[in-house]
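One protein chain omitted, others in place.
== chain A ==
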Amino acid sequence: MGREKEKENPSQKALNLLRTRLSNPNFVFKPLSDSPDSNYSKLKFIISSSITEACNNSILLLGPRGSGKVAVLELVLSDLLQQYPEAISVIRLNGLLHGDDNCALKEIARQLCMEHQLLFSKVASFDDNSQFLIAMLRECGLAHKTIIFVLDEFDLFAQAKQRLLYSLLDAMQSVTSQAVVIGVSCRLDVDQLLEKRVRSRFSHRKLLFLPPSKEDTERFLEHILSLPKDSSLPHSYTVEFNGRLKNVLADERFKELINTYLSFNSTIGQLMRFLFQAVSYMDLDVGFLSLENFKTALSSTQRQPKSECIKDCSILELYLLVCMKRLEVKEQNSYNFNSVMTEYKSIHDFQTSDNYAGNVCLRAFEHLLQRELISFTDNRGHNQSVEFRPVKLLISPAELYQGLKSYRSCPAILLKLIAR
């Protein structure tokens, strides 16, 4: 028992370590940012040159959701805050919260007050806040302090009159201020949303966050999932874990699996979620990652809820579904329970088992409605009884076929009927 406990502890600890890593965006994006060509270095270069040369700059970070824009930005900002501790102050705004100009200006004033330990008054008007902003920009410019504005969900700031964007970018055109405006957005055409005069003042620098190449992804996977040599885990365990991991990663089936996953979602954020699931499926008794874990994770991301619903249906309910599908194939656009019953009876011209009475079928029909595999097409006819109201299928033919195929004891006639 002591030995089992010993064996269990390292795998539990390893699991915790891996899970912590995968949920920490700083760790995840650091290895991808090491090359000099990466977005991290480019962004760092632009911001640090604006700080050291005391000039203004504006830049857009574009890319699909989950590609690490804010994560890389935070990495850059934390590095710069260490490098120049007194020379930067960061103001963060989000388009979802501060899309309105008044709100945004209030938030800017509040954050500036917090940074510089001033008193913030909630009743300050729009005018007061904007005067404060201009005064602060001037003061910070004189004191050689750069203000970095981070505008998340930039496309939401570019709606309506864009006054905030205009005043920020216009303030940057004067010599006295030292500011950097960083916009983060997932829309690629966000600069087309800007008004012409705002667009003219924007410096058109864009950093595109694209998913990494195949080789980068492979290296990245190995780096993320390997246990570090200097952790508190026993050395032999670490070595064996990493060895087995290498084997799994080099396996052709694993590569195919990853390619399949990446053909749906290629962003790093999604890949992290997938790895988190795979790692969570690790068998603690065995203590090592195996190909099965990844396979299970992949199948759990590709769940088809409606097909799974089919597994819980009774045979009669399956018959009803197949009848409805046949009615649809026959181009009958609206049908109700009675027409389904007619179809059902016509199927059973051939055999007599599985032929149930009308009220039993009605009960099965109501089950299907509750489970939302079918639904009424109109919202009004509550006065009519269930048998007369038109219904439609909520499950596609492909899903139905899939579900029937994986049903434990599906009658052959159903498969024949649906395949025709």
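Simple rule for what comes next: a residue touches a chain if its C-beta (ideal position, glycine included) is under 8 Å from a C-beta of that chain, and two chains touch if they have at least 3 such contacts; residues count from 1.
Everything that follows uses one rule, which is that contacts and distances are computed from a predicted model.
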{"item": "Hidden chain of the complex, named as in its UniProt record, picked from \"V-type proton ATPase subunit\", \"Cell division control protein\", \"Phospholipid:diacylglycerol acyltransferase 2\" or \"Protein transport protein SEC23\"", "value": "\"Cell division control protein\""}
{"item": "Residue of A:S125, A:S231, A:S300 or A:S346 in touch with the missing chain, whole complex considered", "value": "A:S125"}
{"item": "Listed residues A:K206, A:H223 or A:R273, member touching the removed chain", "value": "A:K206"}
{"item": "Touching the absent chain when the full complex is considered, from A:I51, A:M172 or A:A297", "value": "A:M172"}
{"item": "Identified contact with the non-displayed chain, of A:I91, A:V190 or A:V391", "value": "A:V190"}
{"item": "Positions on chain A where the hidden chain makes contact", "value": "36, 45-46, 49, 52-53, 55-56, 62-65, 125-127, 130, 161, 163, 166-167, 170, 172-175, 186-190, 196-197, 199-201, 203-206, 208, 210-211, 262-266, 302, 304-305, 396, 398-399"}
